[in-house]
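One chain of protein is taken out of this complex; the other chains stay put.
Just so it is clear, A, B and C label the chains in written order, and each chain counts residues from 1 on its own.
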Amino acid sequence: MAAMSTTTDYQEVLERVAEEIERTPGRGRPADYIPALAALDPRRFGMAVAEPDGTVHGVGDWRQPFSAQSITKVFTLALDLAREGDTLWEHVGREPSGNPFNSLVQLEYENGIPRNPFVNAGALVVTDRLHTRTGDAAGELLEFLRAESGNPELTFDEEVAASEAGHGDRNAALAHFMASYGNIDNPVPDLLEQYFRQCSVAASCADLALAAGFLARHGVRADGSRLLSSRQAKQVNAVMLTCGTYDAAGDFAYRVGLPGKSGVGGGIIAVVPGRCTLCVWSPGLDERGNSVAGVAALDRFTTLTGLSVF
Amino acid sequence: MAAMSTTTDYQEVLERVAEEIERTPGRGRPADYIPALAALDPRRFGMAVAEPDGTVHGVGDWRQPFSAQSITKVFTLALDLAREGDTLWEHVGREPSGNPFNSLVQLEYENGIPRNPFVNAGALVVTDRLHTRTGDAAGELLEFLRAESGNPELTFDEEVAASEAGHGDRNAALAHFMASYGNIDNPVPDLLEQYFRQCSVAASCADLALAAGFLARHGVRADGSRLLSSRQAKQVNAVMLTCGTYDAAGDFAYRVGLPGKSGVGGGIIAVVPGRCTLCVWSPGLDERGNSVAGVAALDRFTTLTGLSVF
Amino acid sequence: MAAMSTTTDYQEVLERVAEEIERTPGRGRPADYIPALAALDPRRFGMAVAEPDGTVHGVGDWRQPFSAQSITKVFTLALDLAREGDTLWEHVGREPSGNPFNSLVQLEYENGIPRNPFVNAGALVVTDRLHTRTGDAAGELLEFLRAESGNPELTFDEEVAASEAGHGDRNAALAHFMASYGNIDNPVPDLLEQYFRQCSVAASCADLALAAGFLARHGVRADGSRLLSSRQAKQVNAVMLTCGTYDAAGDFAYRVGLPGKSGVGGGIIAVVPGRCTLCVWSPGLDERGNSVAGVAALDRFTTLTGLSVF
Partner (left out) sequence: MAAMSTTTDYQEVLERVAEEIERTPGRGRPADYIPALAALDPRRFGMAVAEPDGTVHGVGDWRQPFSAQSITKVFTLALDLAREGDTLWEHVGREPSGNPFNSLVQLEYENGIPRNPFVNAGALVVTDRLHTRTGDAAGELLEFLRAESGNPELTFDEEVAASEAGHGDRNAALAHFMASYGNIDNPVPDLLEQYFRQCSVAASCADLALAAGFLARHGVRADGSRLLSSRQAKQVNAVMLTCGTYDAAGDFAYRVGLPGKSGVGGGIIAVVPGRCTLCVWSPGLDERGNSVAGVAALDRFTTLTGLSVF
């Protein structure tokens, strides 16, 4: 790797990326099924880089909280893996899902075992298992995010959670379907409440880049304690790279070349193992649900820095 | 990365890996549809590491030619990309394929555009396009492999090619199906001949580790000339990581954490960008078509060396 | 048609069919997910023929109530069609469903519109619509069945309904999934309660053969009033023939050649338009959920009488 080497570089790179993004026309459209998200200006943009020592750099709206949505799936995965270990993989796979139209047929074909922890079905299983182990999956997540980001005000957005619950039939269908195969432990309504709360976390680019730091530190938390083994941290990164950006994982790997996880709130986190974590936010999405400016910014960042796993 | 740092280490690591593999019971079964492959002892094993400067280390049957099969898809992809550039991606995607049972339905659903260059349908498209550009796709491949490996005796195995042609109905179906969508240029029988010849290349671990060197050298060939841009080499590595091991790409990334490409002859190549290329061979396959001992050896190698992209 | 022509013939034919069935080894297995059904002896057998004038003939356990299950779907379809007319067909199709594994993917592919009223998803839609129009879909059904059969004691089996509700995750998944497309009006728990009650109707062969009489009388009820137009009655028969026996509709048409509808309780009703209606019961099922002895008995009946629509 021909990576830049000093911390000041990150700030320079971020500013250069932000300038280029600013000049780019076309930003996609915010998710429209949640009113609070639909109202956002698709031209908003923020980006942060966190170094393993906790130093954080940012540009634009990098301190503006946004709806983390599916980005939280990385953290619940790590939290459950830390408690449960490898038996989790008997209940959820780690293969890419191929194609959106397959979501349900694959679940049927594969007897209620979701393809990976980042499709909705898989995240429901992970939340279900974490909830069984902790009695409060969403609370466990919130506590972890606050600790790692150092932001005690980070919280759920109850309005967003209620909006999601009001459009929850699809997730209810997935949960009942997996329950019919014995792959859900908790009552479906309880699980859905946990799931929608978890997705509603409002956090900033700075918060999420810091919170993901354990993935750049080979499993070690901000306070030096270990959440995951080095091998487990590598494995979470691998699952992010192959499955983290909906049906565009191949394209994301091709363009950005980093483990990443996106959410329909317009955020994306990415990891350069051993080097840094990134979080970018811009609410306009492409047709596959990934932030248009977010992917473009990560593409530019890796090109400018030479940081890529490949 | 906490990688070992001297070339002598590679030899030590290979020997240690070979010892551990030797003690492992269970090796899977050789591919049985090609008589020449079915007859192989599943306990045969070889492994080689090639450094960017061309130094090569090996253990076991590392100089024994075997049938490269789908490993050749990496090279035809690179050769066509080098000539054609990004228009290739209008004819083949770069997303994981999800599931074997989807192979045809996805092709139908996506109007004859295969998911990626490493499923058979995608490799047929790449070979078709390379053949249009060169008039002799298989010959172009052979010349490249000879030059990069420095082995002028590397050649096709005509018996294997004939066996494949004798079981070619499935590939003929794929080719005609894509032709019905206008995504094949050459007459199907000509294309199939090229494809089966290409798959029949017999090469050793040493040959293939050396031939893949351009992927560790960011696109530069053994003679210092450039085949691919640095960006293109990164992209080929990304496609290998997300799509290179049939329906086990997620599991391979999780366990091994390197871009890799397997073949039903029992070989697997893998790339540590900037550091080295590997090739391992053992003819016993798991149910998804990847070498059992080969995946295990790469898993051990990355664990012992700490070399992984994550 | 070379049909037998006197009422005594029906009795003779039924006795002959029963004798042949008695000699037949192998009867399949009762549905095992409902304890009350699983406990039934698969060798039990009853069969009844009802003439348009209400004369009914029977053999074996023809007066023994059994769980009607999916046979009730014919009646709720007719009751909703009678009230709603053709707009029903904007919410449910009338094409065969092809294959069990497709049930969910087809629903997804076709945007929440089930293929026909006899797959579970379609029956949920019909019940939902009847419930919206009547405020008590199951009650409406029960009243109709009692009136047509002349049996005021015909009722729901609350134990069976409770068993179904306890295994209701799959139907809950279907209902929520269609609700996500806006194709369900009532709250899902209310709909499921109606649906499970409806399926739990306990009725005998005599009851159900009489209750289906309107389909042989071109839409006219037992009391001479009209439920469906002649054209609608013909259409319900057509949907039964093409979609009435799960994934075996083609085979049932081929062997029996009559519009029919089966249930996992082991019952099957069939219609000879203008001539008679039949109901057969034997609780042992084949792998597609149809009564083994029931299909065999109808096959024999049509062969002996020459009664078939073809």
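Quick note on the criterion: a contact is a pair of C-beta atoms (placed from the backbone, for glycine too) under 8 Å apart; a residue touches a chain by one contact, two chains touch by 3 or more.
Note that this is a predicted model, so its numbers are computed, not measured.
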{"item": "Displayed chains contacting the withheld chain", "value": "B, C"}
{"item": "Sole contact to the chain not displayed, among C:T127, C:S149, C:N237 or C:T277", "value": "C:N237"}
{"item": "Hidden-chain contact residue, picked from the options C:A253, C:L278 or C:A296", "value": "C:A253"}
{"item": "On chain C, residues whose C-beta touches the chain left out of the figure", "value": "1, 93-99, 101-102, 106, 109, 115-116, 231, 233-235, 237-239, 241-243, 247-251, 253-254, 257, 259, 273-274, 303, 308-310"}
{"item": "Missing-partner contacts on chain B, residue numbers", "value": "101-105, 107-109, 167, 169-170, 172-177, 179-180, 188"}
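Everything that follows uses one rule, which is that only the chains that are shown with their structure count from here on.
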{"item": "Central chain (distance from its CA mean to the mean of all protein CA atoms)", "value": "A"}
{"item": "Chain centre separation (chain A, chain B; CA means) in Å", "value": "31"}
{"item": "Distance between chain centroids, defined by C-alpha means - chain A, chain C (Å)", "value": "48"}
{"item": "Shared interface positions of chain B, touching two or more other chains", "value": "none"}
